[in-house]
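Removed from the display is one protein chain of the complex; every other protein chain stays in position.
So, chain A:
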Amino acid sequence: MRAVRWIRRNLVVIAGVLTLAYLIVPNLVVLAFSFNKPKGRYNYTWNHFSTDAWRHPCGVPGMCGSLGLSLRIAVYATIGATVLGTMTAFALARYRFRGRAATNMLIFLPMAMPEVVMGASLGTLFLNMRIQFGFWTILIAHIMFCLSFVVTAVKARVMSMDPRLEQAAQDLYASPAQTFLRVTLPLAAPGIAAGALLSFALSFDDYIITSFNAGNSVTFPMYVWGSAQRGTPVQVNVIGTAMFLLAVVLVLAGQLVAGRRRARA
C-alpha cells in the first residue's frame, strides 16, 4: 500500500527521469565507445579503454575534411538563412502586399515536404541548369530548408511584439533606422537567435537533401553514413561526443548568464 502511494505521489518525477534517461543514454553510449579500442573493424562491442581516438581525432583519412566542410556550410547557411529569413518574417508580419498568402504557403512547404522529394527535385533542377554540384549547391539547398524555420521563429516573435514600442521610440526622437537598431532588433533577437541555432543544427546534420546535391563533396553526415558500411571509426564517436558536450556547455552558459542578469537586476 505504501509503495503504491509513493509511486502515485512521485509519478511525475519518475516519468521525467525515464524520459531523460531515454534521451541521454544513447549519448552516454556514444561517449563510452569513444574511449573503446575496438577489436577488428566494428566499434560495437567493448574491448578495452583507450584515449587514442581523443588524442588523434583526425586520425582517419577524410573525416576531418568532411567535418570542416559541414561546419563551413552550417555557418554560411545559418548566416544566409537568418538574414533572409528575418527580413522575410518582418515583411510577412508587418506588411500587406500582393502574394503575401502565397509566400506564407511557400515558406511552410519545405517543412511539410518529405526531404527525399525536396532533395531529388532540387538535384534535378541543378542538373538541368547545368550547375556544378559541390559546395555551392549544398549551401543553396541548406539555406532553402533552413529559411522556413527562421521565418517561423522570427515571425512568431515579431507578431507578438507591441507596435507601440516602436511608436514610443519614434516619439522619443529615434529615426526609423535608430528605432530598428535600438528597439525592434533587440526585441526580435530571441526569435532570431532561436532561428539561427535551429538552422545550424539542421544544416550540420542534414543527410538526405545534401546527398542529392553534393556531387563529389562529402559532408560529415555523408562520411558517417559511408563509413558505417565498412565499420565506423572511433573518431566519429569522438566528434559526436564533442558536439554533444559543446551544446551542453553552451546551454549551461546561457542559463548562467540569464541567471546572473536576473540576480543583478
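In the analysis below, a contact is a pair of C-beta atoms (placed from the backbone, for glycine too) under 8 Å apart; a residue touches a chain by one contact, two chains touch by 3 or more; residues count from 1.
Please note the rule applied: contacts and distances are computed from a predicted model.
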Subject >> Protein that the absent chain corresponds to, by UniProt name, given "NADH-quinone oxidoreductase subunit N", "Tricarboxylic transport membrane protein", "ABC transporter ATP-binding protein" or "Carbon monoxide dehydrogenase subunit G" >> reply: "ABC transporter ATP-binding protein"
**OP:** Using the definition of touch stated at the top, determine which of A:28, A:168, A:228 or A:251 touches the missing chain.
**Re:** A:168
**OP:** Out of A:62, A:186, A:231 or A:259, point to the residue that touches the absent chain in the complete complex.
**Re:** A:186
**OP:** Kindly note down the residues of chain A that lie in touch with the hidden chain.
**Re:** 162, 164-165, 167-176, 178-179, 182-183, 186-187, 264-265
